[in-house]
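Here the structure comes first, spelled out in structure tokens, and everything after it is commentary.
Excluded from the complex is one protein chain; the other protein chains are retained at their positions.
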Amino acid sequence: MSDRKGLQMEFSYVRCRVAETLPLELAPGSPAKRLRAAGNSQSFGPIPGRTKFALQIQHPPFLHNGNQNNSIHHRTTPPTFPAHTFAKLAPPTYLTAHLTSKGVPIRPSGRSPTQFRTPTCHAGSLTHAHGSAVVRCGDTAGVCGVRGEILRVEDVADYRPKMAEEEERVDTEMHSFQNVRREKREDSEEMARLGLLVPNLELATGCSPTHLPGGPPSTLAQTLSQRILTLLHTSNLLSVHDLRIWFRPPASAPICRGQEHEVMREEEEEIVKAEVKAFWVLYIDILFISLDGNPFDAACFALLAALCNTRLPHAWYDADRELVLCSDDPAESKQLHLYDMPVPLSFGVFEGDEEAKGKKWILADMDGFEEGLCRENVTIVVGEEKRVVRIEKDGGGNVGGRDMRRLVELAVQRRREWVLMLRDGPP
Amino acid sequence: MAPTAQPTILSPSELSYLHTSLSLNPPIRPDARSPTSFRPLVAETDLLPSTNGSARLCFADGTEAIVGVKGEVERTGGVGKQIGGAGGEDWWVEVTVDMLGQRDDDAMVVFLAQMIHEGLVADGILRARLVINRRWHWRLYIDILLLSPPHTYPLPLLSLTTHLALLSTCLPAPVAGLEKDDDPLFNDDWDAAIPLYPSASHFSKTKANLSAARPPITLLVISVGDNIFFDPSHAELAVADAVVAVTVASSPSSTDNLNLLAVRTIDPPSRLSSSAAEMGQAIEEGAWKPKTGCICRTVWRKRVGMGVMRGGVGEEVLGGLEGLLKKAYGFEGLHSWMILVYRERFGRYQEHQTLRISTVGWKVTSRRVLDMRTEADMVVSQTGGSYRMG
């Protein structure tokens, strides 16, 4: 992954020659040893820019301006590269060298393989959104804004009105496990049918050189939007109950179930019936400001932080004006209730360079450089009580059952951290 | 955004020659015009019968544009809003520009439409005219069609054509006795239609109010060296140090003053031309080199010889503009042409003398002339409905 397009162009020629015709001839010993022998092992630490390597390359003929005999001279004084040049010349070797270093394997970013970046979050900074958050995970940063708009039931093509009785049934019926589950499923089905949640993810903000504006949203952006939409509908994060806007005629306001009102209620049933007049539609827009790997986790964090911050104004149906009106008093606005907190954790599997056959490293929360080197990707989303909400995996078969168990544990651990951060704010 | 569709084909030496001759005092323009004079043009109004107003304008260099204006009645206010603003809304006027071979989201097309729209709504007169009552308003669609490939920067052409079309626009008159919130009904008698920009003669015969309200016009002004030029040709644009589009309208209060509605700098195309050095020519004094940087405020100041903070670019351009426009817009050029239009529409042939002193050639034909009943207009139609002036 190169920072600057210019540099990438500059090196592409050399890299292709290295790969095709001239294997890197390093000093004898294992790759890591060789590299440590050549570089300064002291600086093999968490500061990425300071890592030093010396790479000995058998010079291809095209690099010589003189005759072939000079090659011996060159071999005695090999050129050295700063770390970032090495990373551009031979990315897999660079990463392998880091991961096979003495003691604990460490990634170029200074993290351990399963260590994830701790996100930071700043909520409520946007004026025009009902809820918002600016998040940053390492060098990946994004803004999420949640805005509520009103969908009137007249505008829904085939709307099946849900009566207050049905609503009350939930209260009266026994809260058996199956019933709750069925209710939840029906809720999210209704939410999906009406399209009450509208998440969109935008990468075309110049957040990385590969995502420039102009033209339709990229495949990556489309995929991520759809993944977030699915996550919203399958994770019980929100309930359609909180998005309904009711019309409760004044007469029915004190719904008493006392015996003396029984007769009255039956008589007035036609008039006093409370009904749903409109819904809140949540437009959730996530814009990336900077992208350095793992957009899905960052987007989810931004989404959760923004939803935690969302306060919808108090809304009611005004029968005289035939309008849904809102109160502008902030004290009357209601915090959006989140029923669960689905937390994702994405991993990549790195298989090492040519010499590291059969090895694999599972890297949590990859940055952009690592993403370019990993074919196999895993995303695990966990919810409350260690429930696994979703597992996505593609690109290979290196992760076995035991690994998976470990990864779920890691995701659970991360969820604990996130929930603390989202509920209580940053430490 | 490159103001011209094609990059300049002039060689560095030609550019250098042009630049030098335009920087002289007095300057020499390639077509021997004075810095303030416009090129001859041919105009025609009311040519599209299915529009509320239309105009065609043709510059001598062959560029030609047609503008059609259509009005539609629309309900004011959106969801939850039943009452509209008394002053009207900017978006009630919609300007679209259609150019040969350009997509409708092309930067140039968007820029032109925006610039013309900006000028039209800036003074609030047009918007206010579109209000019918509290619940209804007119929506004005102004469709601009550039028929020729854009040789010169087409902004003045389009603006003048729009101006003409708006002058000829009439909207049906509402039926009398309309209440404040009623659904509007209109008189189907086209003769009773109310002009969008009524001339003074429409309501009162006093001449003083003639310039009371007219659509604004946008002019292109370039500077080369210390000189300012109006209505630049393609070659002159290619060597311009700075290009400014200025939208002006006469102020409603007095006939002498011009009100400035919008000013914007346009990227001069000279920045994109290649310098002499790149073409392999010797770099010497006077060789063509595109100007880096921008309008230097000190250059302007040097010319006026004024103090430090007084006289920025705007003053300089407008200082020139004011004097020049008074001439052009006031009595000689554009104004006389406008008077001609008025005259043809409303029978004011008293301005005939003004026309004669015009330095520019105009030819205006109007089909509506024939429908008019006044004696004066019969005179016009007897002479063939077309004039060609000095």
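So that you can tell them apart, the chains are marked A and B in the order they are listed, and the count of residues begins at 1 in each.
Just so it is clear, a residue touches a chain if its C-beta (ideal position, glycine included) is under 8 Å from a C-beta of that chain, and two chains touch if they have at least 3 such contacts.
Assume contacts and distances are computed from a predicted model.
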Protein name, per the UniProt record, of whichever chain is missing from view ("Exoribonuclease phosphorolytic domain-containing protein", "tRNA (adenine(58)-N(1))-methyltransferase catalytic subunit TRM61", "small monomeric GTPase" or "RRP15-like protein"): "Exoribonuclease phosphorolytic domain-containing protein"
Using the touch definition up top, pick the residue from A:83, A:99, A:121 or A:237 that touches the left-out chain. A:83
Who touches the missing chain here, B:18, B:122 or B:146? B:122
Sole contact to the chain not displayed, among A:106, A:121 or A:150: A:150
Residues from chain A at the interface with the omitted partner, ascending: 1, 3-6, 9, 38, 40, 49-50, 52, 54, 56, 77-80, 82-83, 125-129, 132, 139, 141, 143, 145, 147-152, 154-157, 194-196, 198-200, 202, 204-209, 212-214, 216-217, 222, 225-226, 229, 281, 283, 285, 287, 289-292, 313, 315, 318, 321, 323-331, 333, 368
Residue numbers in chain B that touch the chain omitted from display: 1, 77-81, 83-87, 89-90, 105, 107, 110-111, 113-114, 118, 121-124, 127-128, 244, 248, 251, 257-267, 271-272, 274-275, 278, 292-298, 309-315, 318-319, 321-322, 325
